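A protein chain is absent from this complex, but the other protein chains hold their places.
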Amino acid sequence: MSSDRLKAFSDGVVAIIITIMVLELKVPHGAGWSDLTGLTPVFLSYVLSFIYVAIYWNNHHHLLHTSEKVDSAILWANMNLLFWLSLIPFATGWMGENHFAPLPTALYGIALLMPAIAYYLLQRAIIRRHGSEGVLAQALGTDFKGKISPVLYLTAIGAAFVATWISYLIYVLVAVMWLVPDRRIENALREE
Amino acid sequence: MSSDRLKAFSDGVVAIIITIMVLELKVPHGAGWSDLTGLTPVFLSYVLSFIYVAIYWNNHHHLLHTSEKVDSAILWANMNLLFWLSLIPFATGWMGENHFAPLPTALYGIALLMPAIAYYLLQRAIIRRHGSEGVLAQALGTDFKGKISPVLYLTAIGAAFVATWISYLIYVLVAVMWLVPDRRIENALREE
Amino acid sequence: MSSDRLKAFSDGVVAIIITIMVLELKVPHGAGWSDLTGLTPVFLSYVLSFIYVAIYWNNHHHLLHTSEKVDSAILWANMNLLFWLSLIPFATGWMGENHFAPLPTALYGIALLMPAIAYYLLQRAIIRRHGSEGVLAQALGTDFKGKISPVLYLTAIGAAFVATWISYLIYVLVAVMWLVPDRRIENALREE
Partner (left out) sequence: MSSDRLKAFSDGVVAIIITIMVLELKVPHGAGWSDLTGLTPVFLSYVLSFIYVAIYWNNHHHLLHTSEKVDSAILWANMNLLFWLSLIPFATGWMGENHFAPLPTALYGIALLMPAIAYYLLQRAIIRRHGSEGVLAQALGTDFKGKISPVLYLTAIGAAFVATWISYLIYVLVAVMWLVPDRRIENALREE
């Protein structure tokens, strides 16, 4: 089965997720500076989550580029990823509304950890279909970023109950690390 | 007429339906454990409905794969299916918010029964166009799952007024039954 | 310029419009029959508007099928149509929430009249580009339904201040009239 509709559906869901988050930025009733500055934590949460979801879309774009045919295992691994991504707006909103309290900060880490695991499972499902000689398998190599991210998320989840600023530092750090595009796949495709 | 735009439009509507449901998971004002655990029934309802809508997308994907040309009957049978799917978020929200009370539990069953009937009518419309010798007609065969599901939904609707846990057991059971992908169509396509 | 992206964008907007309307069907807090039956007017409004938007999508599908190339006039005529369609959820919600009071009933008629005019302008823009010998120009012929609809909407708008049931009768009648698919274009395409 062709992967075209899977890509289109995923694009639709991710487009909605990324845009729904902005609805948490609720229009204040007053028209003064304090009404605006009161939204700062919600806005910062939005920026961070926008970047994370954009990174997922970007990598998903690269990932499915390597897979022209999909089977049921890939379809469901993809659905699983979309499910966990769909919870990011909730975690973002809760964190923003509570001015970065410990529990919402930890939950945000879980909301980042789960799609990371789901993405890993999707990679596995694609490699299983195309074999370890496929473009993706060779491109991934040791997959350092994919392996270190969950460890960092877990650290941030634990740190939330000690000092939330450590968690935020980690969330920003991981985002920056991923913003560097996944040149491995780009290179592997070019070499073909 | 080509089925491409029909697929794209359906993908769009289903993507929105599946994502709109998460909006029922309203961000709590407090930042404590109890604020989070209070959302458990809404969350569980969301998980169940996400799986159901994902199953529909998946099967719809397979179904329209067999039909490259569409006529007005197929267009409207598809619109009918989308209409009933669009009511799932409402039924899900009502069930989740009322902690699985009898009437919302029964309505949820109706919200699952109606798209099942609509899906059946869409299958008929496609078969009518492509003839009983078409890929779909042969693939469906006796269509056991398609026939047993409405019976199970009806049982669950009735059971809701006796003991809601029976209804939930049935809803989960049917979801599990469908999670096994529709290999009939996949196989029929492969044999061609 | 190719019409592919125009179709895709229109599909996206219409998919969101049709799904946003269901959000007016707000989840009631109680779990009893009266909570559900209280939603009847909102539900009926939703059904009617769903059918109207579905008719527009359907006819839009046929209409742009005849136009592979688009120019700026077509692009903006299409945007104008999408703008008026985007106001249907508001008019639907207002009518449903106010149990079919005169003013909301009349506004609903305006919300149907405006996209009808916009659709007419879009047809003109396409015919202007493809010439009166094009598929669309010949298919439309006298365009009876397109010409009688605005007259009927205007009648319904006026009737709303006398007896709202006349308006509803007209709204349902026009919907039924359009549900008969636009075979003119289908036939013209087949003859080519």
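Letters A, B and C name the chains as they come in the text, with residue numbers starting at 1 for each one.
Going forward, a contact is a pair of C-beta atoms (placed from the backbone, for glycine too) under 8 Å apart; a residue touches a chain by one contact, two chains touch by 3 or more.
Bear in mind the structure is a predicted one, so any value in this text is a computation, not a measurement.
> Check each of C:F9, C:F43 or C:Y120 against the chain that is not shown and name the one that touches it.
From the options C:F9, C:F43 or C:Y120, the contact with the absent chain belongs to C:F9.
> Quickly run down the residues of chain A that touch the omitted chain.
7-8, 11-12, 14-16, 18-19, 22-23, 25, 27-33, 36, 47, 50, 54, 57-58, 61-62, 65, 179, 181, 186
> On chain C, what residues meet the omitted chain?
For chain C, the residues touching the absent chain are 1, 5-6, 8-9, 12-13, 15-17, 20, 23-24, 72, 75-76, 79, 82-83, 86-87, 89-90, 93-94, 97-98, 101-104, 107.
Assume only the chains that are shown with their structure count from here on.
> If I superpose the C-alpha trace of chain A onto chain B, what rotation angle comes out, expressed in steps of 5 degrees from 0 to 180?
In degrees, rounded to 5: 90.
> Can you list the residues of chain B that touch 2 or more other chains?
8, 12, 15-16, 23, in rising order.
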